[in-house]
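Note that this complex is displayed minus one protein chain, with the remaining chains in position.
And then chain A:
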Amino acid sequence: MYAQLVKTDAARLRTLDEMDPQERAFQERIDAGEKIEPKEWMPEGYRKTLVRQISQHAHSEIVGQLPEGNWITRAPTLERKAILLAKVQDEAGHGLYLYCAAETLGISRDEMYAQLHSGKAKYSSIFNYPTLSWADIGAIGWLVDGAAIMNQVPLQRCSYGPYARAMVRICKEESFHQRQGFHIMSVLAKGSDAQKAMAQDALDRWWWPSLMMFGPSDDASVHSAQSMAWNIKQDSNDALRQKFVDQTVPQARFLGLTVPDPDLAWNEEKGGFDFGQPDWDEFYAVIAGNGPCNRERLQARKDAWDEGAWFREGLSAHARKKADRRMAQAA
């Protein structure tokens, strides 16, 4: 769930009868479960929404390198360091597949970066929280990647071919990430009192931001309804959140950790947990740029881009020189 509050430009959902023949044929293909491929006709709203969604997802992957990258140099053993390096490398790889998927919709990676750097494009709110202890690396894998998987598994069947195929590869790696995070937590939970406290503190800080990853309730959202009609979103935010809580609470109990929600209770009738609402004011504040790490995260990305300009220009200049030399030789 690295895309939140994705707008569709739809004022309301239209019926098949209200669509012109081209759009209607498009919608009928989606309804029949067909994949849409890059060169095919698509409504402008579909294209724009997908660009927003996929680029937001891609940006989340690359900004997400930062909080975890924090701990690579401090990882407590060589094996943990190697696993974390592999994980963060995977995230960068996910970013790459996703940027490539978005590029098939007629936007360049440079344009997407410019939107990220200007603040026009968003990334997941979760990465604006700090990683303060080693247990946070466990909590991110367990909770954040766990929440991401909830949404990404169904996206493997979404209507846009390149996005669906990128998601197949990504999901395989995310489930490894989730397991390594849970493993870090389980070692800490079985460790010294200080390690247990570290694990509990990480759960206390990451629990609510993880629930926020699904976004506020969207049962009344026209954007969500439109995205669902296009089959680029399959489940409501509340349904995914419920699924996440139902899956995660028993895991926390297995670890001997306490989920920081006084309202948490098993509801026999619905076959799931009742739980409290995250602080949505905090969510909107983070989205608006006021999370604990928004400024640092974005500045780090801008600095990487600006300070790397000479490098990228150097490579381009060399490629041009080489091409010119080949031309001169051929002439």
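Keep in mind that, in the parts below, a residue touches a chain if its C-beta (ideal position, glycine included) is under 8 Å from a C-beta of that chain, and two chains touch if they have at least 3 such contacts; residues count from 1.
Definition applied: contacts and distances are computed from a predicted model.
Per the UniProt record, the chain missing from the shown structure is "Ring-1,2-phenylacetyl-CoA epoxidase subunit PaaC", taken from the list "Ring-1,2-phenylacetyl-CoA epoxidase subunit PaaC", "2-oxoglutarate ferredoxin oxidoreductase subunit alpha", "ABC transporter permease" or "ATP-binding cassette domain-containing protein". When the whole complex is considered, the residue among A:I36, A:L66 or A:I140 that touches the unshown chain is A:L66. When the missing chain is restored to the complex, the residue among A:T104, A:Q195 or A:Q234 that touches it is A:Q195. Check A:M19, A:L85 or A:C171 against the missing chain and you find that the one touching it is A:L85.
Within the entire complex, the positions of chain A that touch the omitted partner chain are 62-63, 65-66, 69, 72-82, 85-86, 88-89, 92-93, 95-96, 99, 109, 134, 184, 187-188, 191-192, 194-195, 300, 303-305, 307-319, 321.
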